[in-house]
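Excluded from the complex is one protein chain; the other protein chains are retained at their positions.
By letter and in written order, the chains are A and B; residue numbering begins at 1 in each of them.
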Amino acid sequence: MGFETIIGMEIHVELETKSKIFCSCPTTFGAAPNAHTCPVCLGLPGTLPVLNEEVVNLAIKAGLALNCGINYYNKMDRKNYFYPDLPKAYQISQYDLPICSGGIVEIEVEGVKKEIRINRIHIEEDAGKLVHMEDEPHSLIDYNRVGVPLIEIVSEADLRSPLEAVEYVKVLKSILEYAGISDCRMEQGSLRCDANISIRKVGQETLNNKVEIKNMNSFKELIKAMEKEEKRQRELYTFGEGHKVIQETRRWDSGKGRTVSMRTKEDAHDYRYFPEPDLTPIVISSGLVQSIKEQLPELPPAKKIRFTEEYHLTDKEVDILVGDKSLGEFYEGTVKLGAEPKMAANWILGDLLRLLKEKELGFDAIPVKEEALVKLLKLIESGKISGKIAKEVFEEMFITGNEPEAIVKEKGLGQISGEDVIEKIIIDILQANPQSVEDFKNGKLQAVGYLMGQVMKATKGQANPQMAKEMLEAKLKE
Amino acid sequence: MQIATMTIDEIRVGIREQKFTAQEVVKALFQRIKKVEPEIGGYITLCEEDALQQAIIVDEKIKAGEKLGKLAGVPVAVKDNICTDGIRTTCASKMLEDFIPPYDATVVKKLKAEDAIIIGKTNMDEFAMGSSNENSAFKIVKNPWDTKRVPGGSSGGSAAVVAAGMAPLSLGSDTGGSIRQPAAFCGVVGLKPTYGLVSRFGLIAFASSLDQIGPLTRTVKDCALSLEVLQGNDPMDGTSVKEVKTKSYLDGLEEGVKGYKIGIPKGFLQKGLNEEIAKAIEDSIEKFKELGAIVEEIDLPITDAELSAYYIISSAEASSNLARFDGVRYGYRTEDFQKLDELMEKTRTEAFGGEVKRRIMLGTYALSSGYYDAYYNKAQKLREKIRQQYQEIFKTYDLIITPTTPSLPFLCGEKVNDPMEMYLGDIYTININLAKLPALSMPCGFSKEGLPIGIQLIGGEYTEDKILKAAFALEEELKLSTIIPEGKEEI
Partner (left out) sequence: MKINVEEVQHIAKLAKLRFTNEEAEKMAKEFDSILGHFQSMEEVPLEDTKTSSKEEIKTVLRKDEAVIFEDKAKLFRNVKQMRDGYIQVPKIIE
């Protein structure tokens, strides 16, 4: 008898605004502790929140990008709980009337397409950061992040495996990045996932107790944490100890490689939500929604279709290129500048990705300019350098940022296309390898390969291979 | 200089015409304060040096012939729940005993921009919760008319200092009557503006959807003048009115009430109302008739249900607004604790007074899971109903008149042990906050014992001008504004 895994995701995404949600403090990452704070975001007595217009716009944009309905009347609520990262002791969030409801995200896992439903998207403020000091009776608080605008995207429990869940997050991330809603940097915490996981017998209608897992800060940890939790629960059910799966929140401890219980339902909070009296309800006009819809750029699902049709790429190639906004933009940039689409794809998916991985660089940190790659491809096409040499040149471009022509010139890597030069070398090679010439004349055609290798070796790979091969064969047949 | 009885208008005109200097005003006032304050207890903090510095600046401006603000040289006392940059702001609570705000409330900024001089912070019920001023963590405020009696609350200090001649203008805050009730008890003019007319930025919140800042003064004209300075949209307060509805209240203040339609709620006179108050209100109504107003009875029940809605909403909001006081970042912190939870619990338990704790408990209960619909949600619906009722009435009527309080100032300690009895005293004022309307309380007579009686004039949204015109007309008839408590006239 089989079990199935049920996963629902709650994803917090920091919106790309200049200022915080309720005050004018900047939102940029990495400032000195508490540099981006003011009386309002510190929740000092007497201060009041005023909602940032751009937060509403971006939340609507997210809703439209994820096929949600926009709630033309929505409102902010207070979620009350005491914790030192929350200076007002309540989080301003949305409870019963979120800004967006319903929605669909399509994912594809192992060739199977699937629609994942989104329950809601709501606006809320981020909390501050606590630094726990070891061997000291103190903790430190940095409130720079408090009041950074977030949207929380809540999915339905439609995901059936950790793999699907990760794919869902990837698709979501690429859509949000493309639409300019968030930079989605997991390592900086601007995209954070919580997963609700439960297991049930196949065919069972009702859901069993679910466990919420928090604190997964990369795709690698996300999949590891969910698989671990899935395994933990499956084992309990398999050994008839399903009752031990209690409704609780568990934190992923990446160091220990396991989830640790944080709190159980018994000591769950009573958040005492009520409408935020300091803010008027958010009434959205259809005109605003329309104009945001018009600003929405082409999103990954549409882009994938277009890439396949226009550039004749394989599904796999399209997936990788469109899967990341920066990479997709880089690719299209080179094509727009005149690169042959297939050739550009090969170089980007081959050498570029390999080098990025080796140097541990993100797709947003490609050190090669689009123009430079196009120039390199032109050098190959025009026969100025061979493909093999081009690899060397590209690596140099990647490290130094220099132009390909300059590298070719400086290193003397230009392809030898002069007929007399190549002819002279071929004559030398043939004289030095009488045995191979003999073999060829006796019908061993593979001898050509060996001789060709010798020619390339003698020219340090700079001989135009096509030309060299033709001339060599002609000479042998003389 | 008879500083004790001087109005804002007299002070600002005198300074402008150089009959006296701003420094003379401030010095005279502090002399007066030193004499009277020990008996009254209206101030928590006095800023004599700062005030003198400010006075010097005003005097220099006059000498230099520079443009002067509307309130140049006028001393102002500010309720101690309104933030003042660099001046301790305590909310009369042990919790904020040493709290010094890093910014000025918008109203304080506006006063300073008009060259007014902040002289001190007034005593109040802790976090503005109370109707007697007995909930101050520091000291009780006494009613200047009879020091055995309470001055009302929660702006008791603000009302008492104006009544006792220790400030010509004070700021109060009104959540359910906290300006009007002490104004009535102390025989001064107090206005609660329409919700949104005056910025709340910098007012330490009690109940965000009900709180409004307003002036307490000796005369209606002073009230009008002060409101002109305090009002207006504030980008720091998302609930302050956006469109320009601000008016000049001095213009046409003397126009009178001829043709005004005034509604008197049917049956309010019977509702456990003190007889002397009833008589004084009836006399004032007669005066309005004589002045040409049309007075009619209206159907506007004043019920216990409304009082319930008020206490639920205000306590619920308060429970959330006061949660930030936990001893972690600022304010009082308990000495002895092991874990963070203990730090928060003990801090709050030690630093909040009984009434504050009671309201936090009540509010937490009303919002807690399982009770939200029965209490908070129902109260909100009731509030909406009340608001619509008033809106309907103000389609036909210019004003509604009621007493401000059902009883005369009571004795200190008389009601401290019965919170419900204390809450019932707010029956005439709380509806106005629920409906977000403006209302003014002014003296309309004295009891046989010589205690002041207040009358409440209520208007439709943003009709402070009508209220002030009517109040001015009544004041002209009654001539009560120059009377100050016996034995307190001389400097």
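In this section, a contact is a pair of C-beta atoms (placed from the backbone, for glycine too) under 8 Å apart; a residue touches a chain by one contact, two chains touch by 3 or more.
Every value quoted in this text rests on a predicted model; they were computed, and no experiment measured them.
Colleague: May I ask you to name the displayed chains that the omitted chain touches in the full complex?
Modeller: A, B
Colleague: Of the residues listed, B:I117, B:L191, B:I312 or B:C444, which one is in contact with the missing chain?
Modeller: Of the listed residues, the one touching the omitted chain is B:I312.
Colleague: Out of B:G14, B:P144, B:G214 or B:G238, which touches the unshown chain?
Modeller: B:G238
Colleague: Touching the left-out chain: which of A:F82, A:Y95, A:F219 or A:F363?
Modeller: Looking across A:F82, A:Y95, A:F219 or A:F363, the contact with the absent chain belongs to A:F82.
Colleague: Which residue among B:F20, B:F138, B:F337 or B:F446 touches the omitted chain?
Modeller: Result: among the candidates, B:F337 touches the missing chain.
Colleague: Check the options B:R12, B:K110, B:K142 or B:R348 and report the residue that touches the missing chain.
Modeller: B:R348
Colleague: Could you pull out which residues of subunit B are in touch with the chain that's been left out?
Modeller: Given the touch definition above, subunit B has residues 85, 98-100, 102, 235, 238-239, 242, 303-305, 307-309, 311-312, 319, 323, 326, 328-331, 333, 337, 339-341, 343-346, 348-349, 352, 357-358, 360-362, 364-365, 368, 375, 378-379, 381-382, 384-385, 387-388, 419-420, 423 touching the missing chain.
Colleague: So which bits of subunit A touch the chain we can't see?
Modeller: The list for subunit A reads 17-19, 24-27, 32-39, 42, 50-56, 73, 82, 84, 130-133, 136-143, 262, 270, 272, 279-283.
Keep this in mind: only the chains that are shown with their structure count from here on.
Colleague: What whole-number Å value describes the gap between the mean CA coordinates of subunit A and subunit B?
Modeller: Distance between chain centres, rounded to whole Å: 57 Å.
Colleague: Going by the contact rule at the top, pick out the subunit A residues touching subunit B in the complex.
Modeller: Interface residues on the subunit A side: 39-40, 42-51, 78, 80, 82, 84, 87-90, 141, 270, 272-274, 277-280.
Colleague: Which of the residues in subunit B end up touching subunit A in this complex?
Modeller: Going by the criterion above, the answer is residues 81-83, 89, 91, 96, 99, 101-103, 105, 200-205, 207-209, 235-239, 316-317, 319-320, 323-326, 328-330, 340, 344, 364, 367-369, 372, 376.
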